[in-house]
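In this view, the complex is presented without one of its protein chains, the others remaining in place.
So that you can tell them apart, the chains are marked A and B in the order they are listed, and the count of residues begins at 1 in each.
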Amino acid sequence: MTKILLRYLNLLVLTLLVVIVFSFTLGYLFPGDVYTNLTGLESKAEALRYLKVDSDAGFFSLFIAYFSNTLVGQWGVSSITGEPLFSEVLLSLPATLELGFYALLLAVVVGLPCGFFAGLKPQRSLDMSILGASAVMYSFPVFWLAMVFILIFSLNLEWLPMSGRVDLLLNVPTVSGFIFVDILLADNIDKGHAFVDALKHLALPTLSVSIITMATLIRAVRRSTLDVMRKPYIIAAQSRGLSSAQIFLKHGMRNALLPILPIMAMQVTTLITNVMIVESLFSWPGMGHWLLQAIYQQDYPAIRTGLLAVAGAVIVLTIIIEVLSRLVDPSREKFDRVAV
Amino acid sequence: MKRSAWRPTTAFFVAVLGACLAGCSPTETSQPSTRGVVYCSESDPTSFNPQLDTSGTTSDASAHQLYDRLIEFDIETGNIVAGLAESWLVSEDGLVYTFQLKKNVAFHHTDYFSPSRTFNADDVLFSINRWRDESHPYHTISGGMYPYFQSLNLAANIESVDRINGYRIQIHLTKPDSSFLAHLATDFAVILSAEYADELLKQGRPEALDHYPIGTGPYRFVEYRKNRFIRYERHDNYWRHSVPNPQLVFDITQRSALRLAKLITGECDVSAFPAQSELNAVREDDRLTLLEKPGLNVGFWAFNTQREPFDNPDVRRALAMAIDKSTLLDAVYFGSAKRAIGIVPPTSWAHQQNAEEISYNPVQSRSLLRAMGVEQGFSMTIWAMPVQRAYNPNAMKMAKLMQGYLAAVGVEVTIVSYDWTTFRNNLQAGMHDSVLIGWSADNADPDNFYRPLLTCGAIPSGTNRAMWCNQKYDNLIERAIAVTDSDQRKQLYAQANRLLYEQVPLLPIAHAFRYQAQRENIKKVIINSYGGIQLGEVEKRDD
Partner (left out) sequence: MSRFNLYQDEFHPSPWRQTWREFKRSHVAMAGVVVLAIFAFIAFFGPLISPYDPTLQNTDALLVPPSWDASGTVRYVMGTDALGRDLFSRLIHGAQVTFGTSVMLVLIAMLVGVAIGVMAGMSNGTRASVINHLLDALMVIPTLLLAIIIVAILGTGLVNSMWAITLALIPHFVHHTRNTVRELMNKEYILAARLDGASKTHIFVHSLLPNMIEMLVVQWTIALSVAILDITALGFLNLGAQGSTIELGAILADSVNVVYIAPWNIALPGLTIFAMVFAVNVVGDGLRAALNRRLRH
């Protein structure tokens, strides 16, 4: 157990180090002055002061300075607004993670049962329709799906709002950056109303992002259930006369779920990307919205920071899920994943 | 151990599912507990001080929401009426202006500043001296550029600004200026708080003056998130009238389609710049109303006259001939604009009915271009604004149409666009060949078109996008402002028009109407031909 944890900790530290090195090289890859790219400050003197290095510092000592700055949250400032980037990221990242989390949750809540049903009765009409639906869902371009949802549910039916995380007139002070937590912490608003309002705002973005993950999950769960139900111990249980419901609940489900966790780890990254794509359609104030603005404005320090933050978050999430899946199923081979 | 780990998880799923169902079910009995008006604006303001910027976005977000001026334009007539100055007096020779100020006008009381006194002469002195006096401690703060005043070269004409007593000030000019009062009534001549400025200077962060604003206007500033929203709250002690609306939020939405969508879903109450193509959709929807006003603006295509071959008037003329303006009016403005002949719109008294205009003639354009040495396949850039403006609701679309016209005369066009802030910085640096942009007037005086758009002094301040400097033109404009007789002025402007027709530093395209779309339960939004939107009196009727 400790060995596994240590190994993943090692992997985490190494990958994060690689990401920081990569973001440092971005300073050289982007057009313009290296010092400006690394700090967002126009004048070299100010940039050097920010990095706490001398003007004759070599490549390596510059990296050390950048590295230690990065660790303490001194990520530079935006070259357009002059705002400190670290706090900007802290404002946007929670929104992205939040949307990703609810989308994953929805995908799991719907995807798991569907996958089980399909896998237990293969080749029947239920299986075929679930499989067909998942193939369709899997092929949607996420940005188009989001627009279609807006068109149907917001503009034509007028059921759900299409922008933001909560009604702008509800002045929810930002504390944690996670809207439901912030609503609970706020003391100046009608919490019940705010809660319902936030849920409504969440509905469309969550749905459009989760559809694709849901499809992947359904297929993975179906595959894995199929495999498990052919295992000898299931057949043995059948011969002992257990009912199929008992067999599935007692032996099948858990074993079918084991190979799913690592797939979730892969899916988290896709999910976050999809969240970032739809954010600007839903005026969702997350990293994608922010990073795209930075790219359009050619705000290189912000792009560098944004990539650092997103890559960092994605890696941390992936490794957490990997660790979880290893803890749940220590017998699994290192990168052994079920086919989707 | 493993088994029990699943139980709480399952319970959690059920709880969340339950919460989700509860949220989606139509138990919408409680009305929104928070009231206020949401205005969907089109872009980010660069600061909350309109002195620093001529962009309409900045004035919309600040000029009439947060601040007042000494004098104001009457919305209906365009005449000058009292603002923070109760009355004013102009001397016989037109050189001395005396203003009597209002008493008991309260500044905003916010989290970051508590005023200890009401508005007085010091505030006026501070506000004017900041842009006028280069040695003023605040002059260089936030960039030190005051484009409106600098493009008019107004500072040079002010000899002094004197405090007579706490509520009376006097401004001395070096030469008479018939449009001086109009300048003081524009969005840009706002009155800031001198007390706040002093306090910030002591704290060593003077730039906060422009980002955490304090004014006397109907709303006070609460919070701004770039690219997301601006939040204001009612100024309870507003001196002019009581403010009916408790909260005002600017929802920053760059795409006009999304603004319309939010208007339809009720997420916005008022929307800036509906696209011309969407006007019919707004008219047909019972719940929406469309406000319409002839705009004091001009949309044009400016050549960078400091670049080859656009420094040659004949090349510019030839390129202008390649463009069919009538189609642009139909396709981009959908007929809701007047064809522009000169740069002054027909609503102005200085508009010249019979001015000459370059007509559409691709054949002649082609031969003229070849004669000037512009070969087939010559490539140039057209910069298209990324934002909608009243004067050009869709510059990108216009650029694409023009790309087609210019291809017909053998000129290859690359369309360039950046984010609005970058766009303007790069324009300022003169990186363009030509640009589709325009101008919304800030006051009713024709000088407000002729001077900032094309005089030499307007190049460094970034309003002369053609980068065109012509001594003869400058002289005409100077002379026009020194006389008060309007017939005489008209004649001088006619000469200027003639010069523009010969030199073609820019091709005027359209004078657009100004539109505002809003929900039907919103009353008293004031759209102003002379500048930013005014939401001080807006009221939202509960359905």
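One rule holds in what follows: contacts are C-beta pairs under 8 Å (C-beta built on N, C-alpha and C of every residue); 3 or more make two chains touch, one makes a residue touch a chain.
These figures come from a predicted structure and were not determined experimentally.
Though it is not drawn, the left-out chain touches A, B in the full complex. Residue B:E278 is the one among B:E233, B:E278 or B:D445 that touches the chain not shown.
For the options B:L201, B:L401 or B:I526, the residue in contact with the chain missing from this view is B:L401.
Per the touch definition above, the residue from A:V34, A:A133 or A:M147 contacting the chain not shown is A:M147.
Checked against the hidden chain, the listed residues A:L184, A:L258, A:I277 or A:V328 yield one contact partner: A:I277. Seen from subunit A, the chain kept out of the figure touches residues 14-15, 18, 26, 29-30, 132, 135-136, 138-144, 147-148, 150-151, 155, 269-270, 272-273, 276-277, 280-281, 291-292, 295-296, 303, 307, 310-311, 314-315, 318, 335. Touching residues on subunit B toward the chain that is not drawn are 255-258, 260-261, 264, 275, 277-278, 280-281, 327, 330-331, 394, 397, 400-401, 403-404, 414-415.
What we mean here is this: only the chains that are shown with their structure count from here on.
Measuring from the averaged C-alpha position of subunit A to that of subunit B gives a distance of 40 Å.
Of all residues in subunit A, only 80-81, 83, 91, 105, 108-109, 150, 154-155, 158, 161-164, 167-171, 189-190, 192-193, 195-196, 199-200, 203, 254, 281, 283, 285, 289-290, 293, 296-298, 328 touch subunit B in the complex they form. Listing the residues of subunit B that touch subunit A in their complex gives 2, 6, 13, 16-17, 19-20, 22-24, 27-28, 30, 32-36, 38, 222, 225-229, 231, 247, 249, 251, 253, 258, 261-262, 264-265, 267, 418-419, 421-422.
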